[in-house]
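Let me begin by handing over the structure; questions about it come next.
Missing here is one protein chain; the remaining ones are kept as they sit in the complex.
After this line comes chain A, so read on.
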Amino acid sequence: MAETTIEISVTELYAVEYITPKLVTEAVDLGIVIPIEGASAKDWVFDTNSAHWLKKAARLYLDLEIDWVAVCMVIDLLKQKEQLLRENAQLRAQLQRFI
């Protein structure tokens, strides 16, 4: 039976080839992700969805050569898009039951 978790430590995140301490600090400072545990940067723990957004932010920053403010805006819009798509699907399903 494979072990499952919904957390990842900052040290484990650094093992991802393109994730550096500077990238993680930038993403936390801009509010792209919020650690769920850890008073200092070396002790940070993130939930797995935050790890997903953090990796996405790092890839956009590195691949598109855009600054962190732009990355923050893109991530914010992508999160909103995902949320709106989900809500839209839910509302459509509810509407169908009323027609």
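In this text, contacts are C-beta pairs under 8 Å (C-beta built on N, C-alpha and C of every residue); 3 or more make two chains touch, one makes a residue touch a chain; residues count from 1.
Rule of thumb we're sticking to: contacts and distances are computed from a predicted model.
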Missing subunit (named according to UniProt) among the choices "RNA polymerase sigma factor, sigma-70 family", "DnaJ domain-containing protein", "Penicillin-binding protein 2" or "ABC transporter permease": "DnaJ domain-containing protein"
Sole residue of A:D29, A:D67 or A:E82 that reaches the chain not shown, by the stated touch rule: A:E82
Residues in chain A touching the chain absent from view: 1-8, 12, 15-18, 48-49, 51-52, 55-56, 58-60, 62-65, 74, 78, 82, 86, 90, 93-94, 97-98
